[in-house]
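This report concerns only the one structure given below.
This part shows chain A:
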Amino acid sequence: MSDCETSDEYIKERIQNIVVFMCNECGQGSANTAGVARMSYDAAIRIIRVQCTGQIGPIQITDALNNGADAVACVGCCLGACHFFNGNILSMHRIKLMKKLFKELGYSDQFVNQYTSRAAEGETSVGDFEDIIDRLTTAIISKGTIKDGC
Partner candidate 1 sequence: MVKENTFAFFLGCLMPNRYPAIEKATMYVMEKLGYTLLDMERATCCPAPGVFRSFNKVDWMVAGARNLCIAEKLDADILTVCNGCFGTLQEINKHLKENEEHRELVNEKLKLLGDYEFKGTIDVRHIAEVLGYEVGPWGIEEVIIRKVNARAAVHYGCHFLKPTRIREIESSEGPTIVEEFIEALGVESVRFKEQLTCCGAGGGVKAYSGDASMTIFGEKMKNIDEVKPDFILDICPFCHLQFETGQDHLNKNEDCNYDYPVIHISQLVAYCMGMDQKFVGLHYQLMGRNYIFGGQEIKNEEEVL
Partner candidate 2 sequence: MTVKEEKVKPTEEIKEKTVSQDSKDEEPRIGVFICHCGHNIAGTVDVAKVAEYAGALPNVVKAEHYMFMCSKPGVQMVKDSIKELGVNRTVVASCSKNQHGRTFARAIAEEGINKHRHQQVNIREYCSWVHKKDEEKATAKSLRLVEAGVNRARKLDDVETRRVTTTKAALVIGGGIAGLRSAHDMAELGIPVFLVEKNSTIGGHMTRLNKTFPTLECPQCSISPLTNGVANHPLIELYTNAQVKSVEGSLGNFEIEIEIKPRYVKDNCTSCGECSLHCPVEVPSEWDKGMSMRNAIYKAYPQAIPATFVRDKKACIECNTCINICPVQAIDFSMQPETKTVKVGSIIVAAGFSEYDPTEIEPYHYGQEGYEDVITQLKLERMLSPTSLTNSEVLRPSDGKLPKSVVIIQCVGSRNDQVGNQYCTGVCCKFAIKNARIVKEMYPDTDVTICYIDIRTPGLNFEELYKSAQEVGVRFIRGRPSEIIKDPISGELTVIVEDTLSMTPLQLSADLVVLSAAMVPPEGIGPLGSKLHVLRSKEGFLKEFHIKMNPTLSSKGGIFLAGTIQGPKDISETVAHAGSAAALAAAPLVKGYIEKEMLVPTIDYELCVNCGICKTICAPAAIDIDENGRPIVNEIACKSCGMCMPSCPTSAIQLINFTDDQLYDEIIAVSGGGAVCE
């Protein structure tokens, strides 16, 4: 692995586009609160609002990755607080399976992840955004992203 490929500039350049699915309740609520509080995060984060993270399946995740997204995150409500009872838990199980799949295909398993956030605390979603970026960085360094695999 050459030095330039792990340098900060290289990584910054590689992180262009992270699709974050946020649920209608705590997910987007938290991002909203973060916005109102003028918190800062990387502009690579792009939010898609869905009803519940339980609505997101392998189709949506692979569509995002196949069409230019570098990483995908699902942000839902805290465990036990899902507006629809267990959507966030279902999503968690699906993401786990996706990770296993990517691992078996030879990719890193770090560029998809499930998170929770709290609508009144903007820092929870910002923390989630920073975490997916960290994980994507790990995937890039280990040359395990989808783009690397092509």
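A quick word on the picks: all candidates are chains of the complex that A comes from, given by their letters.
Keep in mind that, in the parts below, a contact is a pair of C-beta atoms (placed from the backbone, for glycine too) under 8 Å apart; a residue touches a chain by one contact, two chains touch by 3 or more; residues count from 1.
All figures in this text were calculated on a predicted structure; none of them were measured in a lab.
Of 1 or 2, just one candidate touches chain A in this complex, namely 2. Taken in their complex, chain A has these residues touching candidate 2: 16-17, 19, 28-29, 31-32, 34-36, 38-41, 43, 46-52, 54-60, 63-69, 81, 83-87, 90, 94, 146-147, 150.
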